[in-house]
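This structure is in structure tokens; I'll ask about it shortly.
A single protein chain has been omitted; all remaining protein chains appear in their positions.
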Amino acid sequence: MTFIQTSPVSHAQHHAYPVMGSLNGMEIALEFGTPQIQQAEAAVAGVAEFSAFTRFAVKGAGAAEWLSAQGITLPPAANSWLMQDSTLVLRLGNSEYLLEDQFVTGHASRLAQGPAPVGAKLYPVARSDAALVLSGQHALSILAEVCALDVAAELANNQRLLMTQVANISVTLLSQTLNGETVYRLWCDGTYGPYLWHELTAMAQEFGGGPVGLSFYFK
Amino acid sequence: MPLRLLKYALSRKHPAPRFFRDCTEPKKSYDAVIIGGGGHGLAAAYYLAKDHGITNVAVLEKGYIGGGNTGRNTTIVRSNYLTPEGVNFYDASVKIYEGLSEELDINLFYSTRGHFTLAHTESALRTMRWRAEVNKHVGVDSYVVGPDEISKACPQLDISCSGKAPIVGALYHGPGSIARHDAVAWGYARGADSMGVEIFQNTEVTGLDIQSGKIKGVHTSRGYIATNKVLSAVAGFTPRITNMAGVDTPIVIHPLQACVSEPMKPWLNTILVSGSLHVYVSQSSRGELVMGSSLDPYEVHSTRSSLDFVEGLTSHMLDMFPFLSNVKIVRQWAGMADMTPDFSPIMGTTPVEGFYLDAGWGTWGFKATPISGKTMAATMANDQAPELIKPFRLSRFEDYDLTGEKGAASVGH
Amino acid sequence: MSKRLPQRASEWLKRDKPISFYFEGQKYQAYEGDTISSALWAAGETVLGRSFKYHRPRGVLSLANHDVNVMLADGTDTNMRGDVLPVQDGMQLTVVNTDGGVKNDKKRFIDAISSILPVGFYYKAFHTPRSLFPFWENIIRKSAGLGVVNFNYPRELKRKLHTHCDLLIIGAGPTGLTAALMAAPHGVNIIVVDENAQAGGSLSYDLGGSDESAKRLADLLAELAKYPNVTLRTGAYAAGYYTDHLIPIVETTGITKVRAKAVIVASGAFEQPPVFRNNDLPGVMLATAAQRLLARYATKPCESAVVFAANKQGYRAAMDLLDAGVTVKAIVDLRAEGEPCSLVDAIKSRGVAIYNGACVYEVLPAANKFGVKGAVICSYDEASAKPLLHDRFTLACDGIIMSAGWAPAAALLYQAGTGMRYEKSAEQFVPAKLPAGMFAAGKVNGIFDLAQRLQDGARAASEALTYLGKQVPSVTVDREYIASPSHPYPMVEHPKGKNFVDFDEDISIKDFVHAAQEGFDNIELMKRFTTVGMGPSQGKHSNMNAIRILARIRQLPVERIGTTTARPFFHPTPIGHLAGRGLHPHRLTTLHGWHEAHDAEFTDVGVWKRPAWYRRAGLEKQQAIYEEALAVRKAAGMIDVGTLGKLEVRGPDAAEFLERFYTGSFKTQKIGRTRYALLLDEAGVMVDDGIACRIAEDYFYITASTTNAAAVYREMQRWLQIWQLDVGLVNVTGAYGGINLAGPAARGILSRLTLRPLDDASLPFGAVCDTEIAGVPARLIRVGFVSDLAFEMHVPAGSAQHVWNALLENGAAEGLRPFGTDTQRLLRLEMGNHLIGQDTDGLTQPFEAGSEGAIQFEKPFFIGQRSLQIIARKPLNKRLVPFTLSEGYQGETINECNLVIGADGNIKGRVTSIAFSPTVGRFIGFAYVDPANVAEGAAFNIRTDSGSLVMARVAATPFVQLQSEA
Partner (left out) sequence: MKLLTCPVNGTRPLSEFVFGGEIRNMPDPAQASDSAWAAYVYNRTGAPGLKKEWWYHSPSGTWFVAERNTLTDQVARTYLYGQEDKA
């Protein structure tokens, strides 16, 4: 592709003058400050954006069979996830699957670039997620303000994911270990991305944290 | 100090005699039985006696008088509805209300404050204009005003609503009033009682005696009462009574919640309603802010309170009045609203001869109390609904001829 | 005169942190840890406030958050409760609702004329003549209310957090702490909350002349501190109970919404005042208030006290008074039997006279009623509740310490649906049937003896643990009373009254008698008529006595009277706390930043923010809209339609599904073509419309309106469940951006960005295809909503900006301009397209809107079909028609919603859309009119805002002459 895609969240980030960069054809915020500042904020309460990662999703009663045939390992239970190579495989409810490559390449890119899925009861799902990461010692406190669930307990089995509401909008939520730290991953419809980013960063800033660029996680 | 009060105080006759007798032993039969000792039922009894000379009437109240939605609403009286039928009807109610304190000789604290329905979008403003035009047509004082006029009437209101939902205009309705809701029930009870109507509290209807499609009597916790005319005026309990009568209706019960603040010195002189922010608020004569919101989103036959109601309401109140952060909510409560598909009441005769329905009062029952009493009394006396309430007949649903107050509520883009 | 005692072991004061503050203009010293009331009382001040109705001087009553006559303002905030609010250095406090200050309140005259203001007086006056009511109302309103609101009070952000626990214990007194300690070893997650600044409850003040309480408290806290699974939160009150054990805990900093698996309510009891003349004077206070003053704030309630008791608490308080050096003149015990406990001997041995079967008949006020100067004491006949004046005598004193009984702090239990019963041996309502997961222990459960309370805490813990699935031994508690903790009727009649039951509202015994005589003899009616319990303390010190009085009046047992309904909140709770952050979600397309940068005026469309029009230097709104519209008519314009609902319907039964869901026919639809999709509800009312694109045999792509998209998708999902067709639904609303490019130059502009032939033969009106635009994979639809030549492009949301930019660049030469929703409305009107939601309302059916053409009646089924069959046989009441005003119309502006008036003067309909079309050169619109009068050219009258009639004529559409390509 010869053009640069816009991140769904970018509108809410401009005022912080992040250093932007391109990943998978999408312009994305790489740095919101010096590495020291990013480090400190991420440790207190950081919000980062991973929207530029490649995603691939299918749903329907035939989705599992088709994905298996494509060599994808499927999470055995509804609302759980696993990491296959460097691709997150999320099982959303019973019969919907979302694959997300962590950083650049992986199974999601492979399937996305392959022929469109064909099969009975198999429906591709176009997505434009705002994909966010919430980190730091106050991450759970922020989630306690915006989510009614006992997130820590619900995600104690760290292969589980939650389809719930955060700040009154629908999200998919799980906890993951990145750079040795437990962080919370959130996916919401991209059109809610600026709103969610704004609210989460405002709360993070109240704790002395703030927005964190992608390069903090992928140097 | 008004002379009346002095006279009253010095007369040494106080306490005044009972407002109404303490009836416990019903007679074997009555010319008419009214189920429900709320404002509507008591008003119907009053007008049956006063307008139609029918005084051999029993009012049966499961709890205490005025204990249902009469005592649970936010006491707003207005007539700025959308349909000509609705505006005519509620306007007739307002006109009775204006002289009701004198008629019933009880101070209802009927306080005309002016009523603003705020519009936060152009499309909402169009609906206000629609209502204003219909109101004007019927002769009711309503017109659309701009933000400046709203500010003039309520300078404390943040017209931008904290930047979240700027107000672009409002429907102003001069006759909009508030009143002391309990006193309306007490006044009608006293008036009815004085003409011979018997009011039975703690008396529950357990069944209806219907033979060959005609009402013959009611079974109650105080025994059987024979009668040829029964009015159901029980708001949130309507489906239970209509079930006894075998009459199907579209009524579904949703709780409607409200809350009240600590008293403070008067500052809010108008009644404000914001449909988009789901807020209506006025300041009572006691100084409390009386606040309500939209209906609970699902059916429950209960008056429990919910936290999310008061969280949402206060959040929007702060958008409108950012200085209220530390003003405290003292109490929240709820009523059971009997909702209809078109947001208009269901009044008049039913397929059961002699069984009359005064129902579907949703969130608009208090303001209709006098006129519903008057028209239902006429319906019972003549076995025929007067013209004013024909648009609200039960059969309108079967006829696909709804009286669309909901038309305004669901207009989007 | 200072009443401050030397430092005490139990006190909460920080003696090393002295502070000063101002009250009513006077400077006072205090310590950190004082409340406003304790600081003033320690300084010798007695008049801390005025009563609401009669403006009587008031001091300390409970020191437990229901001294609502001590309400203060500090210049910023108001209605601040002196009895519990910590005093802060530099505070400048005044009493609310006085006229001339708390000492010289000019309104105190009302007390003298109170006899002409009997209960409910305001129902009986001021309403005749009607014309004078506003005058009286103004006076009444001004005298009502408490503090004056500060319109500049800052909006405060209070966080609201959700938290979860296995066991929530409400009350950190001996009962609650014991319960926590018993449950802690079982690995459950426990939260203990207490509204007081420090834990301990009665252990922190009810010393009873010994240091045992303090030791026990220290032990309990030390033990509990060993358990990391126990969180103790003080200064935190449980504000209410909500369904499924949701309990908001309110602290200064915010609210924690606790979702507990089990709840132990160990909230104690409110001490209730005995009722006697002048029981409200400053210096008359509850025994527990005196004990709180002594223990927590090292402050003497008075120098010389008469204790008016009817239970053990009075004797314990007497011991504490004696220990602090207060002279106890006498204990006056209402009970003929007197107090059976061993404290009696100890007290007697200290020279205190005890009068059994006696009462305080009245309190003698000090000058200006600023305090107490003595008590008139006489015998009392318990059976008749009558004072026996033959032996009355007076004791000089400056304080009356009263203790006659309790009311359970059972609000949360009631709210949870607990069935309560009246326990005669305790003269108290106690829980009889608790909801699952709710437990009650201690005083709220009618258990007062300390040892029994500890046992009861353990019992509740054991039951809660069992409920939580733990195996624990059961604990039993003996409910034994040597004497009842509460007196059944602690009322002393007095011909001159002023024996107060409700201090918030100044209601005395005779008010209840009068109310009952007037017929308000049901507890709820009595509450409403007298306003008992309706003040800011919500009946905490008054409801129980009101029930007892009513029971006596009606000669019924107390349990037959029942209680009024307990509602949230337990204590008044600030709006800012409840509101929290106030989240308002909104959706933005990826083009939002561009719109902002190009001066768009935004409008809220459902949850979306959309450009309504774009500001242009030197142009008014209307002119800007005209220019945007003219660009579309003369060259090209484009609008961000990314907000449109975009739904995919896939699978072998896709066409069948749509045939049932929408009114049109889709089985015959050709691949690569679009059809209009109209959705009705089951009553035949128009709900939404859009277009259905057939992408493949088994694949439809549907648009829905911006505001209805979510609901339409939801309904599709629901009907699919019912119909069980082989269909898959995908909501791709947010995944794709959308751009509508319209106008005669549109084809030329677009053709430079795609290889796809765009001519009428290759891409006729109503065609759809998948192609690439500016290198982006796009779904291209030939539409006609705003212009006869228009292309709608749906592209991945992230690529919308690229396509938008490419179009702008390519169209600049032709005069391509962006337009907003206001302009879109005008353009679609010019095209003669009505808009669901604007030209229809919540009850409009297709025959009224003239949408019959969109309905395939012959299909076996579609939603709303059967209702339409019924409606079709009924006469039509109104019909939507396009109309124009006369050419060159210059009269009064016609507005949307102006009415269409028939010859008979009745309403026939209304204008739903109207605009001046710069292209047509006249006013055009839609209106509902008499269905008998819809032929093209038929005239009808529209009434303007001012009431004049303007003639309009039914017109043909489209209003604009279809234009050939530029």
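In this document, chain identifiers A, B and C correspond to the written order of the chains, with residue numbering beginning at 1 in each.
As a convention for this text, a residue touches a chain if its C-beta (ideal position, glycine included) is under 8 Å from a C-beta of that chain, and two chains touch if they have at least 3 such contacts.
On a predicted model such as this, the values are computed, not experimentally measured, just so you know.
The missing chain, though absent from the view, touches A, B, C when the full complex is examined.
For the options C:Gln7, C:Asn152, C:Gln471 or C:Gln721, the residue in contact with the chain missing from this view is C:Gln721. Considering the full assembly, B:Arg304 is the residue among B:His173, B:Lys229, B:Lys265 or B:Arg304 that touches the omitted chain. Across B:Gly68, B:Gly86 or B:Pro239, the single residue that touches the chain missing here is B:Pro239.
Interface note for the absent chain: among A:Ile72, A:Ile142, A:Val171 or A:Ala204, the touching residue is A:Val171.
Listed for subunit A, the residues touching the missing chain in the whole complex are 78-79, 92-94, 148-149, 162-165, 168, 170-172. On the side of subunit B, touch with the chain left out of the figure occurs at residues 238-240, 242-243, 248-253, 297-302, 304, 306-308, 338, 341, 397-400.
In the full complex, subunit C contacts the hidden chain through residues 242-244, 246, 682-683, 713-714, 717-718, 721-722, 724, 731, 861, 865-867, 870.
Everything that follows uses one rule, which is that only the chains that are shown with their structure count from here on.
For the pair subunit A and subunit C, the distance between mean C-alpha positions equals 34 Å. Centroids of subunit A and subunit B (each the mean of its C-alpha atoms) stand 51 Å apart.
Subunit B and subunit C have Cα centroids separated by 21 Å. Interface residues of subunit C facing subunit B in the complex, by the touch rule stated above, are 52, 77-79, 97, 115-119, 121-130, 132-134, 136-137, 140-142, 144-156, 158, 160, 240, 242-243, 246, 248, 257, 415, 513-515, 517-522, 524-525, 528-529, 536, 538, 565, 567-569, 572-576, 578-580, 582, 584, 603-606, 683-684, 705-708, 835, 837-838, 841-843, 867, 870-871, 874, 895-899, 907, 910, 943, 947.
Within the complex formed with subunit C, the subunit B residues making contact are 1-2, 4-6, 8-10, 14-22, 63-67, 71, 84, 98-99, 101-102, 105-112, 120-123, 126-127, 129-130, 132-134, 136-137, 156, 162, 164-165, 180, 182-183, 186, 201, 261-267, 285-287, 304-307, 310-311, 314-319, 322-333, 341-342, 399-402, 404, 406-413.
Listing the residues of subunit A that touch subunit C in their complex gives 1-8, 10-11, 14, 26, 59-60, 121-128, 141, 144-150, 153, 167-169, 189-192, 194-195, 199.
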